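Missing here: one protein chain of the complex. Every other protein chain is in place.
Order as written gives the chain letters A and B; numbering starts at 1 within each chain.
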Amino acid sequence: MSAIASATPRRSILRRSGFHRMPSVFLIASWAIIGTVVFMAIFGSLIQTHDPAEQDLLNTSAPPSAEHLLGTDALGRDIMARIIAGAPAAITGPLVVAVTGLLMASSLGILSGYMGGTIDMVIQRFVDFMFALPGLLIAIVIVGVVGGGYWLAVLVLSLLNFAGGVRILRGASLEQRALPYVEAARTLGVPRHRIMYSHIWRNIAPIVFASAALDFALALVALSSLSYLGLGTSPGVPEWGRMLAENQALLFTNPAGVLAPGLAIVLFATAVTIIGDWIYDRFSFSGRTGR
Amino acid sequence: MTAGLATDAPEPPPTGAAPEQVLVNGRREWLTRYIRRRLLILIPLAFIVTVAAFGLTHVAPGGPVAALLQDQAASPETIQAIKEKYRLNDSVPQQYWTWISGVAHGDFGRSIITNDSVLNEIGRRMDVTLTLNVAGIAIAILLGIPLGVLAALRRGRALDRLLVTVSVLFMSTPAFALGLFALYIFGFKLGMFPLYGPGSWVISRVHHLALPALVLGLHGMGFEMRLTRAAMLEQFEQDYIAFARARGLSSVHVTVRYALRNALIPVVTAAGLLFTGLLTGSVLVETVFSLPGLGTLLVNSVIAGDFPMIQGLLVIIAVWVILINIAVDVLYAFIDPRVGFAKATS
Partner (left out) sequence: MVSNTDVRRRRDPARWRATWTLAIASVAALLLTVGISTSGAAPAKQARGAAVGSTLTWALQTNPASLFDAYYFSAEGSEIFSLVQDHILAPGTFGQPTTGAGSVVSTWKAVTPTKYVYTIKPGIKFSDGSPLTAADVAFSMNVHRDPKTGSKMGDFFGNVVSIANRGNKVTVVLKKADSNWQFTPAASPGLVYSQKDYRAKGASFGTPGGMPIGTGPYKFSEFTPNSRVVLVRNPYYKGKKYPWNKIVFPVIPDEQARLLALQSGQIDGTFAVPNNSIATWTKAPNMKVGTYVSGGWRGFSIDVEDGPFQDVHVRRAIAYSLNKPDINEALTSSRGKVLAGLPPLIFLKGLLPAAEINAALKKVQTYDYSVANAKSELAKSAYPKGFSTTLNVPAGCAACLLLSQVLSAGAGKIGININLNMMPGPQRFQVILDHKPHLGIQVLGQAPDSPHPMQYLDLLYTSAHAQPGYENSANYKNPTVDKLIEAGLATSDLKVSARDALKVMQIASNDVPYIPVFMFPGAWAVKPGWEFKSSLGPFFYNQLWLQHLVAK
């Protein structure tokens, strides 16, 4: 990026809007949501008023009441407790997918961008192919036919969803490669893998994390979609996507059974994505102003 | 699909050497060779997919016979008869050969559930899914691109943040949740749309598919908006924009004309990839709206273990995805004037 670019109106747009003067409402809300979910995941058992697995067969599909804040489901289980109990599943699965994506995208993306040549071409072809694959569709088929459960779904999604990240990191590495510090490191005789995975990685870390955040959100939606179709999570395990499917039958007697997990998924995924965007905007060079 | 943080070009423009000669003919020739090269890859790729599809359904534990019996107890004689009818006693490679030679003649076998030919079943459902997806993409593009441009122009301001949040919201809402909600409000409470089925051509079909297409489209709109916004922002960083402004083209709208035109290159080609993304989304939307499309066919076949149907569907979907990708690559190579110049001279 040239010096001219740095004098573009973009800076003035930023200044004018006071973008960095006060955190946006959305940002605060996103952090609050993420905080709530993490809190529920770790301290859930402390704040639950009911046991999420406790069935009350004579009080099924009850609408919200003082005793059951969100009502009960088809087997009389407290929905609020199940939402809280579903928080860990909403974090671990997508986290594994995001972290795997992060690791694979980092290694392949930086390798591809820095080394160039045949390695770049091979990785690029491979990534192009994987990028085009409808990941969730394949997950549906594999999990459905093999019948593997939650972790199989996580595995399949991890393997299929890193392609986009590789592209982004490759682009970012290409940019970094042209910078003086890389040249300097090379002259000093720093070994290649150190240049790639220490120096370059450190500089593009914000993009890596932002991309991982987006992966997380998309994995959450994908996993809950799988659970909705009945594939993935074990029966009875409180997981938001599965709750949506289980409680769809109660749509007219206790809509909270559908609204609660639905909102939980949407809000959490949205919050994580917004934070990811924020990381990108705030910390990466291409997100901010020019150099 | 971690699109949005940067543009997602299938092939980034080759940097570096300016061509010695600009040969329009050379470029066209290169393009045709490029298309041919890409199409040739289709064959080995499709072959790999058939092996994978076949392997999956036959290697996965206990399937074909139980699926055929569908929870009806059967005596060993009946089971033998069924095995013979579907040639399940042959070795797996032999079964594969039987199947693939059939496929080469256009015979994908018969569904074990309906006993109807796989191709017939797929053909019947194709138009619903196709209509749904095309409409969905149209909505995603028609709404997503303008809103993305708007967001990019008003970057940092309240409108941008609102639009970004809206796009993230639609991306994060599982398609089935959106569909359920829409079905309840618009289908039932307001009575504006029918509650089930695909309707018959033309007006009734549009009526029946309007809501699902909207749901699908909004989902895709989220992605498109992000993509467009990011692409536009990247264009804004380019030198030529600064040049244009420096020369007095201070009007934001003139720069929109140029920035947009260039930003659209990766955006439109990514719209082709939207097809694949929406295909997955349509599986869920079709389920919620009881539409007899390829999505529900896939899910039902998977749950019922209808292996000829699963195989056939996987192959067809794979070929479809590959063709879309080739089309996207070719489209990109075609509309990006920079691609092909260096190669045209080689």
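The criterion applied here is as follows: contacts are C-beta pairs under 8 Å (C-beta built on N, C-alpha and C of every residue); 3 or more make two chains touch, one makes a residue touch a chain.
Keep in mind that this is a model prediction, so the values were computed, not measured.
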item	value
Touch with the omitted chain, as defined above, among A:49, A:65, A:198 or A:234	A:234
Option from B:56, B:118, B:177 or B:244 whose C-beta touches the chain left out	B:244
Residues of subunit B in contact with the chain not shown	60-82, 84-85, 111, 113-116, 120-121, 124-125, 139, 142-143, 146-147, 149-150, 180, 183-184, 186-188, 191-198, 203-204, 206-207, 210-211, 214, 240, 243-244, 247-249, 251-254, 256-258, 287-290, 292, 296, 302-305
Residues in subunit A touching the chain absent from view	53-55, 57-58, 60-61, 74-76, 144-145, 147, 149, 230-231, 233-236, 248-253
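Here is the rule we go by: only the chains that are shown with their structure count from here on.
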item	value
Mean-CA-position distance for subunit B and subunit A (Å)	21
Residues on subunit B engaged by subunit A in the complex (per definition of touch)	1-6, 8, 10, 12, 56-57, 60-61, 63, 155-157, 161, 164-165, 168-169, 171-177, 180-181, 184, 234, 236-239, 241-243, 245-246, 273, 276-277, 279-280, 283-284, 287, 298-299, 302-303, 305, 310, 314, 317, 321-322, 324-325
Subunit A to subunit B touching residues, read off their complex	1-2, 4-5, 7-10, 13-14, 16-17, 19, 24, 26, 101, 128, 131-137, 140-142, 144-147, 161, 164-165, 167-168, 171-172, 207, 210-211, 214-215, 217-218, 220-221, 224-225, 228-231, 241, 244, 248, 251, 258, 262, 265-266, 269-270, 273-274, 277, 280, 286, 290
